[in-house]
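Only a single protein chain was left out; the remaining protein chains are all shown in position.
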Amino acid sequence: MIQKPAVDWFALSPELALLAAAGLLLMVAVFVPRAAQRFFGAAVCAAGFATAFVLAVVLDDRSEHAQPVIGDAIVRDRWGALAQVLVAGSGLVAVFLAYRERMRDDHIAEYYALLAAAGAGMAFFVQANNLMTLFLGLEWFSIALYVLCAIDIDLIGSLEAGLKYLVVGAVGAATLLFGSALVYGTTGELEFGKIAAAGHTDDALLVVGLAMIITGLGFKVSAAPFHMWTPDAYQGAPTPVTAFMASATKIAALVVTYRVLVTAFPGNEDLWRVAIAVIACVSLAVGNIAALLQRNVKRILAYSSVSHAGFMLIPVAAANELGAKALMFYLVPYAAMSLGAFGVVAARERELGMPVTIENLAGFGWERPFFGAAMAIFMAGFLGFPLTGGFIGKFYAFAAAWDSGYWWLIVAGVIATMISAYYYLGVVRAMYFRESVELQLAPAGGAPPREGLAGFGVFLCVAVTVGSFFAVQPVIDAAAAAARSLPL
Amino acid sequence: MANFLVWCVWFVAAFACLLSALGVVSFRNPFYSALALIGNLASLAVLYLLLGGEFVAAGQVLVYGGAVMVMFLFVIAYLGDRTEDSPWTGGPSWQAVGGILAGAAILVEIVVAIGSKAGGSLSDEAEIGRAFGSPERIGELFLTDHLLAFEVTSIVLLVSAVGGVVLGAHARAADEDRTPAGARG
Amino acid sequence: MNAAAWVCLLLPLGSAAAITLAGTRISRRAAGYLSTLTTMGSFIAAAVAFFALLGDQPEERAHATTSWTWLSAGSFSAGFTLLTDPLSVMMMLIVAGVGSLIVAYSVGYMEGEDEERRFFAYMSLFVFSMLLLVQSGNLLLLLAGWGMVGLSSYLLIGYYQERASAIRAAKKAFIMNAFGDATMALALFLLIEHTGRLDYAGVFANAPTGTVATLVALGLLGGAVAKSAQIPLHTWLPDAMEGPTPVSALIHAATMVTAGVYLIVRTHPLFENADFVLDLAAGLGAATLLMAGLIALVQTDIKRVIAYSTMSQIGYMFVGAAIGAYANGMFHLLTHAFFKALLFMAAGLVIHALTGEQDIRRMGGIGELMPWTRTAFLVGSLALVGIFPFAGFFSKDSILAATLDHGWYGIVLFVVGLAGTFLTGLYAFRLYFIVFTGHQSRFAREHHHSHHGREGPFSMMWTVLTLAVLSIVGGWIQFAPFWHPITDWLEPVAAPLVEPTEAQEWLASGLALALGLAGIAVAWLAYSRRTLRVPHAPRALVKKLYWDELYDWIWYRPADTLARWLGRAFERPVIAGSLDVLTRGFGLGSRGLGLAQNGLVRSYALALGGGLAVLTVVFLSVR
Amino acid sequence: MNDWLTTILIFLPVGGALLVWLVPVPPFWAGSFAALVSLVEVGFWITSVGKFDFDSPALQFDQKASWFSDLHVSYHVGQYAFSLWLVGLTVVVQAVCITYAWWAGRARARAYFGLMLFLTGAVVGVFTAQDMLLFYAFFEAMLIPLYVLIGVWGGAGRLNATLKFVVYTVVGSLLMLGAIVVYGLQQGTFDLLEIGPSSSTWLFLGFVAAFVIKAPLFPFHGWLPDAYREAPPEVSAVLSGVISKVGLYGLLRIAIAKFPEPVSDFRVAILVLASISLVYGSLLAFRAPDLRGVIAYSSLAQSGLIVLGLFAGNDLGFDGAVLQMVTHGLVSASLFLLAGMVERRTATGEFRLLGGMARGRPALATALMTVGVVSLAVPLSATFAGEFLILAGAFQQHWAWAVIGAGSIVLAAMYMLRAISGVLHQDVGPAVPDAALDLRRGELAVVTPLVALLLVLSAWPAAISGHAFGGDRARDQVTNELRAASAEADK
Partner (left out) sequence: MHGPEVAWYLILASLLFVTGALGVFLRRNPLIILLSVEIMLNGANLALISFSRRLGHEDGQVFAIAVMAVAASEVVVGLGLIVALGRRELELDVDKLRTLRG
């Protein structure tokens, strides 16, 4: 007689909520008349993310002590739960941003279903506790995202983005898989904790496997040199999807990277810490320098997300409790900023009916005061200026680097930020300093498309971005609690 | 004697596997590549059997050889015969060189890693019973340790199905309020 | 008497402020009178202070009053202190007295100028500054007044704003004086470092000695030389004649330019520890009086001639102060204030009558047109040359006599001084004869316009005549062999270091008188009788011995060229260019990465593979 | 009340800014509201002067609340005597500039005045922050408003100017951020009252870089001429009058107070830089083709002078430096405003197009002449007092510094007189229309207070120089209270 493992449904509740939403949305797709799908789709999806958010918060509260559940396939701890909170929040905002998107309205409901499914996948991914669930979670939300990228299938750009993302993603996944296989083979274990326990730290195959796993995860983090898909995918995908990818994917990937490295490979710390540090530096350099001359705003933001991958890998390389805290904290304003920035781009895109470039951003700040100010705030936040959480995030990242003895990472970060000032403030300059005389603005001046929900979403992002500067204590406490659940 | 037989089978299967793989990547016509992949799968199944993975081998043949390949062939047929005129050229010149170099490098590295422990921990093999890799054991594992993985796998399949529907569905004529094609390009 | 001192100081400031703030709300006349009355008020206050001092015993005739701490830092502090002692009171009387006469004079002189108000505001400001200079109770405040007189002289020289030459002269004067201020400031820093304080009593009590003393004295001397237009910082004074004539009379004859002498006398305890500097000062004075006399011979601008004579007279005072004949120096300062102001104002009358013409070659025979003026000018010239019984005789000769009591160096100075007297007679009467005697020049006949038959308005005439009288009797205060009240008066402040014998007095007076008369005689022959052919003036003298060119070459041009060069060769290429280079570099990098992002998915996958390969090989090798 | 004063001074204008931004009112009312707020701010400052105890070297009006505890970062503000004066400079100059902008009228008034108010709060914050991270936060918070103010309301070359300005400033401030992180973590706190002295050269250089760029000092002034030329006059006034003082304040409060050994190691080097800036700035000011150029380079020279005083390291130097910061702040602010008024009438600042403006415009002439002569430190002026103390202090370091300084006095006379005459005197310039009026009432109302303040300070410079440090013992305060030597002892 087989006795099934006890299933801790509560640990799975966020995923389940989102899956339920996805299923419901498929129903909507089938049964609700197309006219109403836009509304119902958004509503159900938002409800799903909201529920997941709440459940994740409760889960975070209720999982004081990390313990593996359901045949040790996943771990129930605050590290994962907090990440789920962030993912769910990003998803919620992404729904708001997507509401007015001029998408093929014959697949609205599926679109939201896939969004929810992706969210569920990430929520599962961040809890993964063995190589198998790791791989499966990765594929779960990746596949959803491939489709989302390409969902505007009549647009050559969207299609291209989807295909590129898929191909490179498949290679990355295969690499991760092969690495997992090697690790499994050398240690004979799939579960992270046991892998660490098994030792074999100087085993050649294990090291190769580690390299491959770092590569696979680095691809998801979009850290250089595994980043090259990022600009194209971000630019080609529908902007709300880009927003979701830029925030939620990064959260999941970084959180998991940290978890895997510190739980499964503590023995090889000296190895992967340096590797991550170097990757961080490369990402900082590549992302920032490449962004300098870009004209397309989405592309600028894409490169900036590469550079921020580098920035958030600094605490990963630090590999200490302060680092874990720093990473978790940084993710909060970062997610808000990238969501908001892409949201503003989406709004501008809709009123222009064309891709947003530095040129046609001219005068935007004066025409749409709220969106303009919000964008300026996000740029300042990316740049790490005070009065935004980005500043505190950078500060913690530097602190972690110093704490772990990698002072040169501070230097790298400082130089990178200096460079980034050029294009971040360049966006502000475009919005405010240039008059919109030569602007070929279709409905300019006239009533802009109603962006109530998008505006609300952007407002939420602004609130988080600025709030995380003033209310540091609660956020950092949560992050600290999460960090404590990792073996540091 | 038995060993010799096993070795023979292994060699045959391995070479078939390798050649078919090379075929897949080198045929000009995707149709042939697909067929080569079937061969590759089959030979792999043999190897799996040698490794005592009966159920896996079966799954390989069924899932891949059955479902996936059929899908491939359908699509290829649907798209008609579009053979690449020059499969190896095009793209920047360094692409080919770099590709081969990178591939070779990775290969060498892995082989070195393996070699560094051949005759070492890799050589000793666990003693296994007859039931090793049998459907019961696999199924049991799927219901106990890897219950979640099992479920998740199905979810992944479901997601991909939805995706396939969304992508494959016939695109209607663009509404007038749509953004012009290639707008985000 | 402290109250008197404050009134004396603040009245002019008040009038300056009032005129400035009132703007157009008061008439031009009112401004003039306000300024005159306040200056006279200062004079009265000074007189009150004077008589109050007379009441005290000679040794306790020093009263310092501090109203508030002007500047303080750590242990160092300098109060806003006024010192009322014989020396300052004497200066106050001169400044306020002569000042009020000149201001009254200019009420008439400036009539018809628009912006008259500005003029009188500046005049009052100047009087305030000068009083601050002489009344201040510590060196810092002295320096403050020092700078303020420089400022107001700048303002007044540049009064005719449209005239480029005037503005240039004003700047020149200010900058040269700023140089003097700088050296003084350095001396003060040295004092602070060594004594920690700047009030006279404290500094003199522990006056530094040795090198420090020399450096301090040098710094102060720099200020004195600049302000008193002595070699080598004298070139600004002739140009300063661009200002209105009353200004020349007040600032560049009677008061400000003599401040250097006052400074030496005031800080003599510091100088007396540095003999070298004292000798240097005397030498500079002597050189100046000789050189100025020579240049004055060939100048053709009536005011410039007088200006050079001022320089030479101050040279005498320097000699006197430097050899320790403080009282004699101050005495000459007093008389010189009278007769030099007189000369300027008389010249002013002439210029005024000739509608602003200053070139003596176009004048001639003015005497018949303006007899009073002629007389006044004659008196002034006689006093200047030092003919008995005019004022200059007593003061100048006493200085010459004092030199005889100063060893061999004194003898040299004496000889130079005598030569100076001869030159004085020569240039003074060259001017007189050319301008006033002979038959009228066409220009004079055409342009002379008399104020309703008179030579000038009463407001001008009475001041001139008053000064004429003073230039006659002013010298009788002290006749060294017989009575010497000034020496006694200044005794507590600055006891003389030299005591010329009666014989020396007579000798000096005799020779000086003789040479002066000789000079006059030569001038008479040359310019009145024309029996003596005047040699062609040497170019060097006409060019004022090339001092201006010298400064142009050693100061202005280097600064200018360096500035231009820095702007062209450093600021633009290096400071501004560095950023461009940087941006260009990053731009290239950005473009390169853009090319790498070639849009080929295969390349992207390859990048991933390459990264993996590198990572793996590194891991394997360092494992 | 007392312990709230600093907080009020910081957040009153910020609140005003938010109000101006959020409430849609017509430009006129936005401007008048902003002016009102700035005046109220001045009022609060005056009350704080009344309540301030100038004999105590301790921090006053201080308030502390934990910000995030794990790294011991806190919201800690308070004022020392010198910060009090600098705050006063800030609020006064800001009030004047806002009033001028209100009078002159600026497009997009709500955005503009909001930014000005916000800037006020930020600068006050910098001068009063007693926690390094808070200090940095305010330090950076100044940048964005300035960037926008120059970039939106600036002249033709504003884009380039803002770029330079931002690049320089960001470079400096980020180096400082790195230094702050390391310093704070080394010492276990970021509170300036608890953090003890350090001997690390790198940290010192990190801080100095930021401040020296902000001030600026010689090789780091690349942003200065463009920014000062392109910004609106009142913003230039704020830039040179107030913002540059932030850098100097930082040198005093952190670099000098916390790094005794590096200071003594680098003293000569920095003094050399300062002297170079002094001479270099004066020379370039002497050749500058336009009015603003002269003022810009002269303020480069001035900050060089102030650094001389700060690094002289004695009572004279410190007191003089503080005095000079305030006076030069007032002077350059008034000069830039006057330059703006001239440009308002002639549409240019170039000397070859200007001249002869004095005739018939007594108010303009008087104002420009007065401020001009004060700025060239004619004796008895407050600037003279400041320079005198600074150079006297530098003299005690080594006579050479004082000699260079004294020489620069002459240069100052040369360039400032050139500028004054270039505008006021000689022939009427081609760009000067006969219709150009004298100063209007509004302009007088703006300039007069500044000039009056300068004259008052000239009459009594000791008001600041004697009250800049508790009990007038500058050196002791720097080496004890500011350095938190006690905290060092605990370690």
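In this document, chain identifiers A, B, C and D correspond to the written order of the chains, with residue numbering beginning at 1 in each.
By definition in this document, a residue touches a chain if its C-beta (ideal position, glycine included) is under 8 Å from a C-beta of that chain, and two chains touch if they have at least 3 such contacts.
The shown structure was predicted, so the numbers you read here are calculated from the model rather than taken from an experiment.
Within the entire complex, contacts from the absent chain reach the displayed chains A, B, C. Where chain B meets the omitted chain, the residues involved are 2-3, 6-7, 10, 14, 17-18, 21-22, 24-25, 27, 30, 33-34, 37, 40-41, 44, 47-48, 50-53, 55-56, 59-60, 63-64, 67-68, 71-72, 75-76, 78-79, 82, 84, 87-88, 90-91, 95-96, 98-100, 102-104, 106-107, 110-111, 114-115, 118, 122-128, 132-133, 137-138, 141-142, 145-146, 149-150, 153-154, 156-157, 159-161, 163-164, 166-168, 170-171, 182, 185. The missing chain lies against chain A, touching residues 131-132, 135-136, 139, 143, 146-147, 150, 153, 156-157, 159-164, 166-167, 170-171, 173-174, 177-178, 180-182, 184-185, 188, 190, 231-232, 235-236, 294, 299. By the touch definition given at the top, chain C reaches the unshown chain through residues 594-595, 597-602, 605-606, 609.
As a convention for this text, only the chains that are shown with their structure count from here on.
A comparison of the C-D and A-C interfaces places the larger number of contacting C-beta pairs at C-D. Remark: chain B and chain C have CA centroids separated by 102 Å (rounded to whole angstrom).
A straight line joining the Cα centres of chain B and chain D is 69 Å long.
In chain B, the residues touching two or more other chains are 109-110, 112-113. Chain C has residues 603, 609-610, 612, 616, 620 in contact with two or more other chains. Residues 164, 167, 219, 221-222, 280, 283-284, 286-287, 314-316, 318-320, 356, 358-359, 362-363, 366, 369, 373, 378-380, 384-385, 388-389, 391-393, 395-396, 399, 402-403, 406-407, 409-411, 413-414, 417-418, 421, 424-427, 460-462, 465-466, 472-475 of chain D are the ones that touch chain C when the two sit in their complex.
Those residues of chain A that touch chain C in the shared complex are 163-164, 167-168, 171-172, 175, 202, 204, 207-208, 210-212, 214-215, 218-219, 225-226, 228-229, 231-232, 271, 275, 286, 289-294, 419, 422. The residues of chain C lying in touch with chain A in their complex are 586-587, 589-591, 593-594, 596-597, 599, 601, 603-605, 607-612, 615-616, 618-620, 622-623.
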